[in-house]
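Sharing a structure below in structure tokens format, with a few things to ask.
In this view, the complex is presented without one of its protein chains, the others remaining in place.
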Amino acid sequence: MPNENRTASPRLLVACAITAALFVIACKAIADAPREITMGLVQKIFYFHVPCAWLLMLSTLVCAGGSVAYLFGGSERGDRVAVTASELGVVFGLCVLVSGPLWAKAAWGVYWQWEARLTSSLLLWLMLVAYVLARRYGGAAARRLAAALALFAAIDIPLVYFSVRFFRSIHPQTTVVSTLGPGMRGAFWLSLLAFTALWWVLFSARMATENAYARLVDLEVLLDQAEEKKS
Amino acid sequence: MTRSFWRYTALIALKDLRIEGRSREVLYTMGFSAALVVLVFSFALASATDPAQGPITAAGVLWAATLFTGTVALARVLDRERENESIRSLLLSPAPRAAIYAGKLIATSVLMLAVEILLTVLVGVLFSAGVFSHLGWLALVLVLGTIGFASTGVVFSAALLRSRSREALLGALLFPIVIPVLLAASRATACLFDPLSPDLEPVAFWTRFLLATDIIYISLGLWVFEPVVSGE
Partner (left out) sequence: MSERHLRVAKVCKSYGRQRALVDVSLTFAPGQVAAIVGPNGAGKTTLLGILSTLSRPTSGEIFLADEPITRDPSARQTIGYVGHEPGVYPDLSARQNLRIFASLYALTDAEARITAMLKRVDLADVRHDLPARAYSRGMLQRLALARALLHGPEILLFDEPSSALDPVGVRWLSEELLRERDAGRLVILVTHDLDAAAQVAGHLVVIRRGRVAMDRTEPAGFTTAQVRDLYAEALRD
């Protein structure tokens, strides 16, 4: 892992450049995409909102994966992956939860509608916030507690979604976005790609910090050992 | 699961329940605070009569109160092990960790169910909900919902054993995760309380959902309990 302890590795800079380029292309595509008939310009929040929701879920799954590696394999790297992914999940989750109500207000006149996907995102976000809290205030077993939390959060993704969806079936359904017009599809996928690239860049940068810290600790230990040998 | 696993599970569950039976501290404090929660809700939600709201509100209050006081039960069942470091003696014994999990799960569930009986009666009275119409189904929903809550709670309560922020964190960590259980249980209960509901189909549906959720949570809990509780 030669590059992991350098803050501005060439690989990361290239990734940043690619991400920036993707965003430029995606923004152009979004601007050029046809306006949706009923909601007009507001509907374009969709190109921002849905990728963020996807990244929230991705972050949760990656966090859970790292947690499994840490909990059952004692992998310190897994733990670093988990904490990085959890923070990204909180950030992108916040984006979902801010953009969602804004869109809802414009589309349906109310900020919140207990719609299945948005509610699931809210709960998932809360679980990731809980993860961050658990790590900070969980005491001696904080990392293991948080890891267990991540696993339950991951397994809850389908449970929460389906329970809210069935719960909502009693109430009038509000379709989120079921149909994507032909011109919109391209813009959507580009946007998704750009956001995922951004996620990857942020993930790598944050991981680099964590890895650097771990390497620092290792060096301290080596220094300690060298001093002991001398005396 | 081998016979010795069940033997240890029973041993640990009975030990906890016997200790509860002796002091009854948790039962009384839980019961009282649960009753107060129901009362607070009934005052807060009091409106000029709106009978259609009755069953939904009653079910919601019942399960909200259950969840809140459930965290008390969880904290106590695990806290008891911390008092004289008996948790170490327990972990040092040949008892399999999974059996410790299962035993604590059963003990917590029994404690919660005991209080839920009181809560159900109270809710029935204060919200005029038809709690006695389908007792069999209601009992099933209560049991499955309680197990769903406790199966997750035991893991987190055990992990928080040595944390200073134990009480503050337990609810914060637990509630988002058990929302599906809360939803399913309160939906089913609302249908059971509703004299005007045409059939019990929603109840059957949500009960199946609860059962699936419980199986998933217990499986995950059994898997995760050992690494969470052992070592370090």
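As written, the chain order gives the labels A and B, with residue 1 at the start of each chain.
Please note the rule applied: a residue touches a chain if its C-beta (ideal position, glycine included) is under 8 Å from a C-beta of that chain, and two chains touch if they have at least 3 such contacts.
Computed from a predicted structure; not experimentally measured.
> From the list B:Leu11, B:Leu45 or B:Ala172, which touches the chain that is not on show?
Considering all chains, including the one not shown, the answer is B:Leu11.
> Which parts of chain B are in contact with the chain that was left out?
4, 8, 11, 15, 18-19, 22-23, 80, 83-86, 88-96, 230-232
Basically, only the chains that are shown with their structure count from here on.
> Can you name the residues of chain B that touch chain A in the complex?
152, 155-156, 159-166, 168-169, 172-173, 176-177, 179-180, 183-184, 187, 205, 209, 213, 216-217, 220, 224, 227-228, 232
> If we count contacts the way the header does, which residues on chain A are in touch with chain B in the complex?
Going through chain A, the ones touching chain B are 71-72, 123, 126-127, 130, 133-134, 137-142, 144-145, 147-149, 151-153, 155-156, 159-160, 162-164, 166-167.
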